[in-house]
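In what follows, a single structure is set out as structure tokens and then discussed.
Complex shown without one protein chain; remaining protein chains in place.
On to chain A.
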Amino acid sequence: MQKYIPIAICFAILLILLIVNTSSYKNTDHVNAYPNLPAPIGKEKILVTSAGQAIEGAIVQSIAESLNLQADYRPRALASDLYDYHSVVVVLGYSANGLNYTHHTYEEELNRIRGIAAEAKKTQLPLIAVHLSGNYRDDKKTFALFQQLADSTDYFIALKSMNNISDYQRELADFHTPVTLISDRESFKIPFNAAFR
């Protein structure tokens, strides 16, 4: 019987983890948010870049293409690249493998995002922050990336199912930035399209 104790411990911990994960994976309580913007804030041509080098940037670019928006996906774009664009879309999501793939460190990424945000603010370029990863990338590093561009953000679109969505909203509250929370990634198309048309 004694030999089954460690096995029972493993499965008990597993059970606790499953319960904790399931209970934390809930839909966010009701928050006030725009279903979409009443009027467009951005213009084409759009620069789609990534903050954290997750693949979600490529998904946003693909969605932009499907909406016939004139957009370039440049995950490693610098502040100096903004001159050629009329709007910036920053897709949030920290990916350790993505950063390795682009040969960037996390600190370099923070600096790059900080530079883009500052340049967008300086040139009054509309900046839209997008968080489509939900709970997959609801971590401190992604939030720190978001904090670099919070004051320059003109519009924020995120998944409603994120556990820490209130932290993001609190960060944007000081700047009266409009927020749209979507239930799934498919619903992203409507507010994203409304931001430009």
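Simple rule for what comes next: a contact is a pair of C-beta atoms (placed from the backbone, for glycine too) under 8 Å apart; a residue touches a chain by one contact, two chains touch by 3 or more; residues count from 1.
By definition in this document, contacts and distances are computed from a predicted model.
Visitor: Consult the UniProt record of the chain that does not appear here and report its protein name from "Amino acid ABC transporter membrane protein 1 (PAAT family)", "Peptide/nickel transport system ATP-binding protein", "histidine kinase" or "Transcriptional regulator".
Guide: According to UniProt, the chain not displayed is called "histidine kinase".
Visitor: Which one touches the absent chain: A:G42, A:G98 or A:P126?
Guide: Once the missing chain is taken into account, the touching residue is A:G98.
Visitor: Can you tell me which of A:R114, A:K160 or A:R185 touches the chain that was removed from the display?
Guide: The missing chain is touched by A:R185.
Visitor: Residues on chain A that touch the omitted chain in the whole complex?
Guide: Contacting residues on chain A, toward the hidden partner: 2-7, 9-11, 13-14, 17-18, 20-22, 25, 54-56, 58-59, 61-62, 95-98, 100-101, 132-133, 135-137, 139, 141, 184-186.
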